[in-house]
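Here the complex is missing one protein chain, while the rest keep their positions.
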Amino acid sequence: MNPMNYVILAAILFSIGAAAVLLRRNAIVAFMGVELMLNAANLALVAFSRIHGELDGQIMAFFVMVVAAAEVVVGLAIIIAVFRARQTISLDEPAELKG
Amino acid sequence: MSFTTPTIDWAAFAPIIIVLGAGAAGILVEAFVKTPATRRTVQLALSLAALVASLGVIIAQWAALDGAGTVVMSGMATVDRQALAWMAILLVFGLLSMLLFASRDGGGAFTELGATAPGSVEEKLARRAGLQLTEVYPLALFAVGGMMLFTCVTDLVFLFVALEVFSLPLYLLVALARRRRYLSHEAALKYFILGAFSSAIYLFGVALVYGATTVTDVNMIGTAIVNLADADPLLLAGAVMIIVGFMFKIGAVPFHSWVPDAYQGAPTAVTAFMGAATKAAATAALVRVMFVAFAPLEWELSWLVWAVAIASMVYGTVVALVQTDIKRMLAYSGVAHAGFILVAFAGLEGEALTALPFYLLAYGLATIGAFAVVSQVRERAEDGGVGAEAVRLGQWAGLGKRSPLLAGSMALFLLSFAGIPMTAGFIGKFEAFSAAIAGGAWPLVLIAVLASAVAAFFYVRLIVLMFFTDAPEGAEETIAIEDGALTRVVIYVTAAAVLVLGILPSGVLNLFADASVLLVSVGG
Amino acid sequence: MQSLIWLAIALPLASAAVLLCLGRRADAWGHWMGVAASGGAFLVGLGALIEMLGKPAEERALDTTLYTFIPGGDLHVDVGLLADPLSITFVLLITFVGTLIHVYSVAYMEHDKDRRRFFAYLNLFVAAMLLLVLADSYLLLFVGWEGVGVASYLLIGFWNYKPEYATAANKAFVVNRIGDIGLIIAMGIMFTTFGALDFATIGELAGNASTATLTAAGLALLLAACGKSAQFPLQSWLGDAMAGPTPVSALIHAATMVTAGVYLIVRSAPIFEGAPNAQVVVAIVGAITLTLGALIGMAKDDIKKALAASTMSQIGYMMLAAGLGPVGYAFAIFHLITHGFFKAGMFLGAGSVMHAMNDQVDMRRFGALKGAMVVTWVTFGLGWLAILGVPPFSGYWSKDKIIESAFVGEGWQPWVFGLTALIGAGLTAFYMSRLFFMTFHGKARWTDEVHPHESPALMTVPMIILAVGSAFLGLILATGDRFTTWLEPVTGHVEHHEPVLPVAVIVALTLILVALGAVGAWFKYGRAEVPQEAPSASLATITARNDFFQDSVNRAVFQRPGQHVTRTLVYADAAIVDGAVNKQARGWSSLGSASRKLQTGQVRSYAATMLVGLVIVIAVIVVGGL
Partner (left out) sequence: MVNEVLFWVVAIITVTGSLSLLFARKGAHIAMSIVTVMCGLAAAYVGLGAPFLGVVQIVVYTGAVMMLFLFVLMLVGVDQRESLKETIKGQRWIALVGAGGIALLLISVIGRVELTSSDQFTDGNPEEIAIELFSQYVLVMEVLGALLITAAVGALVLTHTPRLTPRRTQVELQAARILAGADPVNKPMPGVYARHNALDVPALDPEGNPIDHSVSRVLEARHQTQEGAEFRHQLADPDNPDHDAKPADAPPRDAHDRNPRQGEGESR
């Protein structure tokens, strides 16, 4: 079977992640959507790595995981800071900046 | 398989190593220096020293450079004159912003303790205990280092890492305002979610390009595209997603929506830094991607550049017209400027490579100066102390009478944004537009000229407000004008620079003209 | 001195910088330094003139490169100054009139606590104006162009106590920006066509370009000129700009800045040479403006606004002349010079009157001032005679030549332009006489607390000097075609053309119309009672005033139709042009208000914008590229 199918799977996961960012009010869930998008990119990288017969794609996916972990730490820290201030993690609620 | 030690030209990387190393050293300072006041002094000295040293190294490298530049590591990073120019610009922005970060007027830009809830007892206790959030200095250094890296990296994945290296500190810095902390938190949350969203888009683009070309080195992508039989949809989609990632950072429509909110909510010192430096770094990276990696796709991608440029100029201008908050107005002006930057991308490579650094230098200096002025105009708190910044436009009425130098500098920055001659902004626009005209993009330039004419209106509205309108009765007492030494230094230095670059631009333009060749390394 | 002409710019600029930087410390002596700087610039210009007169005509132009402005690339621009007869003429006008106005301002602004700042702005303006006329490329000219713009807003808004002043500054800015777009577009066209922006190269290459290109460039230049020189349809800002101090109106809105448009057209002669259609449009714009300005002048009761309308009309004459091509260039500049003298003199006179009348500007509150202010009356009178074109005063020599050249040509043009210019002269005579008589003659209509008195010597001396100029300058320069010969190296030598009517007939007709206008005004405003309130056009009032036989004759014969036309035109001016500006501004803001709704504050909407944007872009590029 052609590994290209995995790339198509990656595209689907990417879209679902994006949809989660658009649809979910809970900041943590939306953020999980972003993580899913990053994972989808990783899947595509690994699949292409297999297709091209070289390791570079895997290395990249490895880096992305590290970066994503760091990003998660910062993102959750921000979410906690917001929660402490407002007692909510809804993305809709803080909307004083607009216009 | 055996391990061979890679050859790395560390010397060429020295400016970045100095800055990132100083950032790491700053963290150690946090651990070992206990008194907040001393810690602040040490951190500031360390940061300034690192930035100046790095700038010195860059000047030395520039002088010593014989050809186009140095390949630090084949396929990963290239330090050519173009990169050195951008790094120098970023370091200047970093130096100026660091002074703003350190400024203590109005109690300083940053909260005493980020972990406290706004208005809580802990916040008051932290204030009483005289705490200071000195972590901002190393964070800013990491941001500057990441941006510098961003300008010289030639690998798409390395670019992704560099992007995050400078983005993460920025997300954090945005959340640390001392006043209006709810807004600051909101801005950080929005900036973060959207930033992560856009970097995911970028990354997926990288994956697609990697799939289409089997490489991620920008130089080799260029060669690989030429060798591809026909326009590969995979490649095109990937290229678009990558460019969209950069356009997000530049703040171009429709990827701009974080800009006004983040600019308004962030501490003003951070807004100044972010407004000037992020745009410059992203432009620098876009230069390499557009003119090296995707140069063969120029025709296909020109639609993207044109459409986004027009949308940014028009939308930024039109919405800035109706803003009532100064920081937001400047943010939308930044969106319009993103459009002007993209106009240069529609031009010839050689011209654009001279025009863009100059444009960003001019824009960045004026941005830092303008936000520095914003940080000086404060509301007076009920107890007579100095409160948050007075950002409503109406509060600026009559500023010209009370503080002519401050208002005069602001007027100069605004005129520079508007592109009035004798200011750096004019030369920047002129260079950018003539690059585009040389590339045959005159319809785009026509729209740009019209947009900048309309845009001039809201800049001038503020000037009129400052100089030609009197403050309403009794309003004068509610506004306090700060006189922070560090901030004033920044304001006057940037004002002088904007004037000098407007009247005698040839020196700097010559330097950038020397830098208008991208070193393309193929191999490895 | 010719190679040191940069000093003429540097002196006032340095003075402005010193005055602004020293702040209050320079309050005691700052104004005199301002005067000295402007005077020094005049001496530099004079030195250059003497040096040039010593050279043969074709070697008089000198282009000095100071430093490289924008290096390398496709477009290399130097900061270079071009001292040729045309620019030196302007330098002398600007610095001479400018210095006199500086002196006048020392007294006029004596009680203003910000007098030093005022002088800094005046110096800044002079420097920018000199840069505009001395620049050797369009880019540098543009620098000066915007410089005078910025300096003039600072000056218009100098008395920023009232909101409408700020509005005036704002409006001037908007309209001028429209003009600036024209200049930028013209530069863009020239850069793409010729690859250069300096006058010399463009002058050489202009012949090679296509007519269409040149026409486009010419029209864009005309748009720029219209903005700066308050020509139709961008004239509306000039009246409002009278909110500034009167010396400013004299300097900027009479003698110098508003003539920059004429300078631009004459300087761009090589472009218009290849674009006859653009040239005709210039002439048409001039003709329309000169009529419109005259009609507006009849309706204004505010002395400064009436003078502003007259300026507009006179610049219309210059534009008309410039639009006639080489025949008219020299006369356009000639009229510009004489007009600079007599109009500046009259503005200073108006300032003197206001000074005496507690800043009253309504002419219906003046009257019979000739007794109280003899010097002002005489000097203003000389200016009045000059603008009417009564021989042998200056205006006669310049305006008459323009009317004459307007009759030169073939087809419909000489008749339309010629007759417009001719009738314009009559209208000018009427409204200027109206102004003169309403102010200085008739019965005193001022209130009791006003005690008119002559102004101090510092104010009257500049007025006297300008009045002498208004009287004799034209004669001196016209004798033996001195001035046209002097300008020949720039404007080119033109063979004499015969007008479609004999010259004598034209002169006679002009003088008759002028006399008619003046006499009409005398009956209406000199001898008759002038109501203190503007007459309203309601039927009741008209019937009531019908008792006065003379009045009703006047009204029936001359005034009523005139008034209606005037009112309509003024209304149209306010409604259409201002309306367009306002409506446009409102349109932009409502567009902005609508667009800002997109920024909902909801981060999910932002993400949606980005994602949908991405989808559209990919769809267009990828699917479109397949």
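The chains carry the letters A, B and C, assigned in the order they are written, with residues numbered from 1 in each.
Quick note on the criterion: contacts are C-beta pairs under 8 Å (C-beta built on N, C-alpha and C of every residue); 3 or more make two chains touch, one makes a residue touch a chain.
Please read all numbers here as calculations on a predicted model, not as lab measurements.
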{"item": "From B:I221, B:L234 or B:A344, residue that would touch the chain that is not displayed", "value": "B:L234"}
{"item": "Residue in contact with the excluded chain [from B:A115, B:A485 or B:V500]", "value": "B:A115"}
{"item": "Touching residue (missing chain; options B:I18, B:V42, B:A126 or B:V343)", "value": "B:A126"}
{"item": "Interface residues of chain B (partner: the chain not displayed)", "value": "1-6, 8, 13, 20, 23-24, 27, 30, 72-73, 75-77, 113-116, 122, 125-126, 129, 131, 133, 135, 138-139, 142, 145-146, 149, 155, 157-158, 161-162, 164-165, 168-169, 171-172, 175-176, 208, 211-212, 232-234, 236-237"}
{"item": "Sites on chain C contacted by the missing partner chain, in the whole complex", "value": "600, 602, 604-605, 608, 611-612, 614-615, 618-619, 622-623"}
{"item": "Residues of chain A in contact with the chain not shown", "value": "1-9, 11-20, 22-26, 28-29, 31-33, 35-36, 39, 42-43, 46-56, 58-59, 61-63, 65-74, 76-81, 83, 89, 92"}
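Keep this in mind: only the chains that are shown with their structure count from here on.
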{"item": "Chain B-chain C separation of Cα centroids, rounded to whole Å", "value": "43"}
{"item": "Approximate Å spacing (C-alpha centroids) for the pair chain A, chain B", "value": "25"}
{"item": "Chain centre separation in whole Å, for chain C relative to chain A (CA means)", "value": "63"}
{"item": "Junction residues of chain B, two or more chains touched", "value": "189-190, 193, 197, 201, 260-261, 323"}
{"item": "Shared interface positions of chain C, touching two or more other chains", "value": "596, 599, 601, 603, 607"}
{"item": "Chain A-facing residues of chain B, complex", "value": "114-118, 157, 160-161, 164, 168, 171-172, 175, 181-183, 185-190, 192-193, 196-197, 199-201, 203-204, 206-208, 210-211, 214-216, 260-261, 264-265, 323, 328"}
{"item": "Residues of chain C touching chain A in the complex", "value": "596-597, 599-604, 607-608, 611"}
{"item": "Complex contacts: residues of chain A adjacent to chain C", "value": "18, 21-23, 25, 30, 91-92, 95-99"}
